[in-house]
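The other protein chains are all here in position, but one chain of the complex has been omitted.
What follows is chain A.
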């Protein structure tokens, strides 16, 4: 079972790095939100694999909390982006930030 844990850890770590690459590259806020959703899914998978390999049952409730927080985050960002137009702060012509 340790070998399964190592294989899963490598797969999930590569997945997390790829998600972070998309978060950094963007280009829009919705792309970043989708990438963050997959990142949360990877973390949920990692916690689940950790609990399964070690036969822990104490971290199972963390899975529930993580999926709830990820859902609320992506929904609120989607509401914000839909209202805001292009999903980012509007800058007028000649205005600098």
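Methods note: contacts are C-beta pairs under 8 Å (C-beta built on N, C-alpha and C of every residue); 3 or more make two chains touch, one makes a residue touch a chain; residues count from 1.
Keep this in mind: contacts and distances are computed from a predicted model.
A single chain of the complex does not appear, and UniProt lists its protein name as "Na+/H+ antiporter subunit G", one of "Na+/H+ antiporter subunit G", "Lipid II isoglutaminyl synthase (glutamine-hydrolyzing) subunit GatD", "Electron transfer flavoprotein subunit beta" or "FAD/NAD(P)-binding oxidoreductase". Contacts to the hidden chain, counted on chain A, fall at residues 1, 4, 7-8, 11-12, 14-19, 21-22, 28, 30-31, 33-35, 37-38, 41-42, 44-45, 48-49, 51-53, 55, 57, 60-61, 63-64, 67-68, 71, 74-75, 78-79, 81-82, 84-87.
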